[in-house]
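The complex is shown incomplete by one protein chain, all other protein chains being positioned as in the whole.
Up next is chain A:
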Amino acid sequence: MTTFQLEKHVNYIKSLDKKTDFDSVVMEHLRMSGAYWGLTALDLMHSLNDMNGEEIAAWILKCQHDCGGFGGNIGHDPHILYTLSAVQILALFNKLHILDADKIARYISGLQREDGSFAGDEWGEIDTRFTYTAVLCLSLLKRLDSINVEKAADFIVRCRNFDGGFGCTPGAESHAGQIFCCVAALAILGALHHVDRDLLGWWLCERQVKAGGLNGRPEKLPDVCYSWWVLSSLVIIDRAHWINKEKLRDFILNCQDQERGGISDAPDDAVDVFHTFFGVGGLSLLEYPGLKSIDPAYALPVDVVDRVFYGQKN
């Protein structure tokens, strides 16, 4: 059986920061999320201490705008997605206290619409991804009271479909990534009773294809990123035992670049930090030995989430 190349993945992620190839420019606008994926994967592999938290925190603050929101990189516009990544990274380094939580909360609550939905930024694109982002970010900052949480949950419910899943907006088709956002947001809002666990759990477990990997919608190809989106949703609603975990584990392991580290979307494809994170996150949810366990809703290591909500362990 293929084994997990922990050391190679750690080195791969560490090498990304210095890369200057074409892909690194393509990704420049979402460096904040890239950093979150890489650093969280490192933490799951017990290697966060190798990174300079002070330096990273200083860079993060340079991406913040006067409105309170963060851009994906220095000089890029503020957006709710990168605001969450910034908050998540600071949670990893136990540095949430350097943030002006009220200022960020004002930015996010300003993006909530009358119907409870959230826009991604001042330009008004609506998507349940942004609801998750808003809810998660405010929960980590203990500022959920700055938005209308009932309406936020109501909007998610309006995006629920006949198959038990959720889409981007009311009427949109169910998609595993979107389902993760909606289920996790409802979990954090204490509103999981809106989810039909058996109906959704069945749709989600049918995402597993014969070869073991998971797809994001019926009759699509499997992809490592769904190891996170499908599996975390299944864990939140306690239906993860409805899939074959061994087969999924082997699929993820087969997507590793055994020589140079990193994980790709499918076997033999080019690796990237996004799929490396979702692969490691998936293995963590599968209780792969030697990895920290990850919280399925906050998408941060469990010890980080517990530290945020319950303080330092003895």
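Operating definition for what follows: contacts are C-beta pairs under 8 Å (C-beta built on N, C-alpha and C of every residue); 3 or more make two chains touch, one makes a residue touch a chain; residues count from 1.
By definition in this document, contacts and distances are computed from a predicted model.
Per its UniProt record, the hidden chain corresponds to "Geranylgeranyl transferase type-2 subunit alpha" from the list "Ras-related protein Rab7", "Geranylgeranyl transferase type-2 subunit alpha", "Ras guanine-nucleotide exchange protein" or "Bacterial surface antigen (D15) domain-containing protein".
Remark: the omitted chain is touched by one listed residue; of A:K8, A:H76 or A:R106 this is A:H76.
Residue-wise, the contact with the chain that is not shown comes from A:I188, picked out of A:L16, A:I89, A:I156 or A:I188. The chain not displayed touches chain A at residues 20-23, 25-26, 28-30, 71-72, 75-77, 79, 121, 123-125, 127, 139, 144, 149, 161-163, 167-169, 171-175, 187-193, 198-199, 201-203, 205-206, 208, 217-220, 223, 235-244, 247, 257, 259-260, 264-266, 268-272, 284-285, 287, 293, 295-298, 302, 305-306, 309-314.
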